[in-house]
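This is the structure I want to talk about, given as structure tokens.
All protein chains but one are shown at their positions in the complex.
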Amino acid sequence: MKIAVVGLGYWGPNLVRNFLSIDGVEGVVACDTLPRRLENIRKKFPTVETTSSFDDIVWRDDIEGVVVSTPVSTHYPLGMRVLKAGKHLLLEKPMASTTTEAEELLDLAYSKMLTLMVDHTFVYTSAVQKMKELITKGDIGDVLYFDSVRVNLGLFQHDTNVIWDLAPHDISIMDYLIDGKPVAVSCVGVNHFSEYEDVAYVTVHFAEKLIAQFHVNWLSPVKVRKILLGGTKLMVVYDDMEASEKIKVYDRGVDVKGEDAVYKKLVQYRTGDMYSPNIDTGEALARMATEFVDCINTGKPSISDGQAGVNVVKVLEAANISIKAGGRRVDLSYLSKSNSRSLISIPTFSN
Amino acid sequence: MKIAVVGLGYWGPNLVRNFLSIDGVEGVVACDTLPRRLENIRKKFPTVETTSSFDDIVWRDDIEGVVVSTPVSTHYPLGMRVLKAGKHLLLEKPMASTTTEAEELLDLAYSKMLTLMVDHTFVYTSAVQKMKELITKGDIGDVLYFDSVRVNLGLFQHDTNVIWDLAPHDISIMDYLIDGKPVAVSCVGVNHFSEYEDVAYVTVHFAEKLIAQFHVNWLSPVKVRKILLGGTKLMVVYDDMEASEKIKVYDRGVDVKGEDAVYKKLVQYRTGDMYSPNIDTGEALARMATEFVDCINTGKPSISDGQAGVNVVKVLEAANISIKAGGRRVDLSYLSKSNSRSLISIPTFSN
Amino acid sequence: MKIAVVGLGYWGPNLVRNFLSIDGVEGVVACDTLPRRLENIRKKFPTVETTSSFDDIVWRDDIEGVVVSTPVSTHYPLGMRVLKAGKHLLLEKPMASTTTEAEELLDLAYSKMLTLMVDHTFVYTSAVQKMKELITKGDIGDVLYFDSVRVNLGLFQHDTNVIWDLAPHDISIMDYLIDGKPVAVSCVGVNHFSEYEDVAYVTVHFAEKLIAQFHVNWLSPVKVRKILLGGTKLMVVYDDMEASEKIKVYDRGVDVKGEDAVYKKLVQYRTGDMYSPNIDTGEALARMATEFVDCINTGKPSISDGQAGVNVVKVLEAANISIKAGGRRVDLSYLSKSNSRSLISIPTFSN
Partner (left out) sequence: MKIAVVGLGYWGPNLVRNFLSIDGVEGVVACDTLPRRLENIRKKFPTVETTSSFDDIVWRDDIEGVVVSTPVSTHYPLGMRVLKAGKHLLLEKPMASTTTEAEELLDLAYSKMLTLMVDHTFVYTSAVQKMKELITKGDIGDVLYFDSVRVNLGLFQHDTNVIWDLAPHDISIMDYLIDGKPVAVSCVGVNHFSEYEDVAYVTVHFAEKLIAQFHVNWLSPVKVRKILLGGTKLMVVYDDMEASEKIKVYDRGVDVKGEDAVYKKLVQYRTGDMYSPNIDTGEALARMATEFVDCINTGKPSISDGQAGVNVVKVLEAANISIKAGGRRVDLSYLSKSNSRSLISIPTFSN
């Protein structure tokens, strides 16, 4: 099997490197329109074939899977061509610019029985895997809230806001970990220096008694990557800036005794031990790449499949609508394919 | 001058202790309806006079100032009686249950030329004073955002939500530090165990390009008290859980060159030194108590005066309305006295 | 039973307060030669009887136990009088200025069957108790090393060095935790500003393959109180400056397979989970005071008895000899009563 990597900017070379070292991948073909980038790849990875023609990639018979690591606005057109050509597709996150586009990609992949994956790298980290395990085994109990902070100084994007830049990581983690049903999104923020917001707070509302919030910020003097996950049985702090002890699991919570317990002041706090599972620090990207090859070979579903990609895009799109509407709650059902036209008629909220 | 302290629950005894040691305070009279609490005060502070009669406090001629440290629902009736009796008034935070009540107290104090203060203790800390100094001197430049996190495990209140319990501290700090004009509030959250929310995010929108957010949470396994303040020139992290180095000032930010700078990618990051000013750890409550006595004696305005109290209550009340309306943006002007009736007609937001 | 507290400087009032609240203690008598201190005690604790006469304390029949919290040079003469008067004795740490004095106190208490305790407060903390439990249950395996750092800025003492000021805490913890047999002490350090050392490193050598080191320093810009305890099965970090998570237990270590394993490179690292037991933060001093009363009542041995006091003084005295001898190793057996004369003949080490 040969894999093509399209788009060799910041992230593409990492994808090339990872696919090169996967057993079963016979060759990697790298594609970009900039000759400088192709040359750079040839220098670093002499065995990689390069081309500046996307058509080449699409029509060559020996390429089974295509990885698209180009700007998000091109994911849909490029991805559709890949799928139409009958090739398996891995899209860089976020999957597409709109829910409609993402869902079309998903439908096409489904109808053609092709693997469609999105590079939600973080769900392949040992830290997130550990959290998933705690949730799946029931150790955490019911999830009460998911709070994420991803802030740092820059890097300002000039074609998108801080939400589309930073939030996909944490939204994909939330989507992976939490079984609840997101029903609406609200989002507030400010654009200080351009039309694009640089500080934002995205909230996901659920059908269940559960809330998720994402603080993303390009203007923070310190770099923070932290998730707080509260459950009825255990609570977890995931601090990605820690060299070790990234995950801390607290045997803490609230026990409510009886139906009317709170009114009767029968809320009791549990304050037990904390433990920090030892987690390996292998490269998540390597695991993601391996999963793409496995899914192609076996047809098995991926933990970051097209549906996961759609879920993330839906929240991002809703956040964009909400922030322009002053934080108004945007129902996610409006963003589904059949309903998507109705978005046009949503009036701008004026207070 | 004698000072009366009414309400001797958790916080009252601290007020008694602090007023006892202020020069110029000749005596402290402590008042509560529970005999056990009065006895406790007499044991700890043998020189303090005690009474179970609030009428006593109001009508005694030798008491010049009254400190009301009772449940918030009683602040308005008790405070009005104190002011009507011509005595100076210090209210525990939050100042009142509604903006209307708070404004009536403020108006009465104003018309009777009495000192009206609210115990926003945190604005008297050296840390907040240092931040104020940096802002006033112009060192920070324009404030871009104010982000606060105040989370811990419990203590569940059975008559109020986490917003009214934890947010007044940070809202009063924001009100003190930031000169911008708050225009609206939105708030989202969840009540997991009772009718009262235990996790909430309060956002204050400003007329300026500025946003403030407050994360309050009774269900966090770890205790966090942290404020991030971004300015165009400097950025500050205030971590109240640090034993020393509570305040860190970062010479970091964004320089935008030219009108269309961002589009032209002329945004430049500054990443300079950090410094942590040495701040004393004297008791803020002692300074607040001293200021009350000073204000009584001199008529000078306080940094936590009645207007500050009104400002805080307004945000809290708006947050309560917003959270019930699914996060809808609530215009603060609706909460002003003259407009307050109109609140009744605000429909519950249904999505 | 009445308890007398002699010496009301920095620590004495804390002892008074704690003994006052112990069931079974009918009264506390406070003694100091400075009238100001006595007055201070009467003001704070109206029920406490005061006296400026140590003779009073010694000869009164109603006083069963005497707590001596005076400068260390007076522990021996005052302590001997207390014991000779047939009263139980609690000495502030360190127990005495020399091993000889400490041992005489111990012998006298033993022969008169009186309780003799030393206020090694730290061994009563939940953190140290937890470590003791881990060691006693065998969870830690063989102890490999004990490394302690206790540094801060000041407070310079003008009658003793940093070793006698800061090291007793950690030496008493080591003495309590470790079963090994200390055989020698070496110590290096510098006196920058007076005849008394302000930076020092004390090493305790054991008969076993085990080493303990104590870094004490009055010239550190940051306050550190940290102990590293390495065992063959588990390793512990005790950081007393942490608000919570003071104790972290690591399932890490080295497994050596076979007799000649290391030579054959069969050393294997274990890197497992970390856990942080939840420990209560009750006052250790209260527990120590309670134990003194219990020991008086029941005759049971204390975890900080006279022998523990002797052990700590022995290390301190040896450290003082070693530091003057340029770090020379001082055999602890020289400091035993019978051998103590021979110390005189130890030549000053000249390099």
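In order of appearance the chains are A, B and C, and numbering begins at 1 in each one.
As a working rule, contacts are C-beta pairs under 8 Å (C-beta built on N, C-alpha and C of every residue); 3 or more make two chains touch, one makes a residue touch a chain.
Everything numeric in this text was worked out from a predicted model, so none of it was measured.
Trainee: Looking at C:K84, C:H192 or C:K300, which residue reaches the missing chain?
Mentor: Here the residue in touch with the unshown chain is C:H192.
Trainee: Just one of C:F54, C:Y124 or C:Y250 touches the chain that is missing; which is it?
Mentor: C:Y250
Trainee: With the missing chain put back, one of B:T33, B:T136 or B:T271 would touch it. Which one?
Mentor: B:T271
Trainee: Could you list which residues of subunit C touch the chain missing from the display?
Mentor: Contacting residues on subunit C, toward the hidden partner: 144-145, 147, 151, 153-156, 158, 184, 186, 188-194, 196, 199, 201, 203, 205, 209-211, 213, 215, 217, 219-222, 228, 230, 235-237, 250, 252-254, 256, 261-263, 265, 267, 269, 271, 274, 326-329, 331, 349, 351.
Trainee: Name, in rising order, the residues on subunit B that touch the hidden chain in the full complex.
Mentor: These residues touch the chain not displayed: 245, 251, 271-278.
Trainee: What is the set of subunit A residues that contact the non-displayed chain in the whole complex?
Mentor: Here the touching residues of subunit A are 46, 222-223, 241, 243-244.
One rule holds for everything that comes next: only the chains that are shown with their structure count from here on.
Trainee: Would you kindly say which chain has the C-alpha centre located farthest from the C-alpha centre of subunit C?
Mentor: A
Trainee: Using mean CA coordinates as chain centres, what's the subunit B-subunit C distance in Å?
Mentor: Taking the mean C-alpha position of each chain, the two centres sit 45 Å apart.
Trainee: Just the number, please: Cα centre separation of subunit A and subunit B in whole Å.
Mentor: Using C-alpha averages as centres, the distance is 38 Å.
Trainee: For subunit A, give me the residues that contact two or more of the other chains.
Mentor: 271, 274
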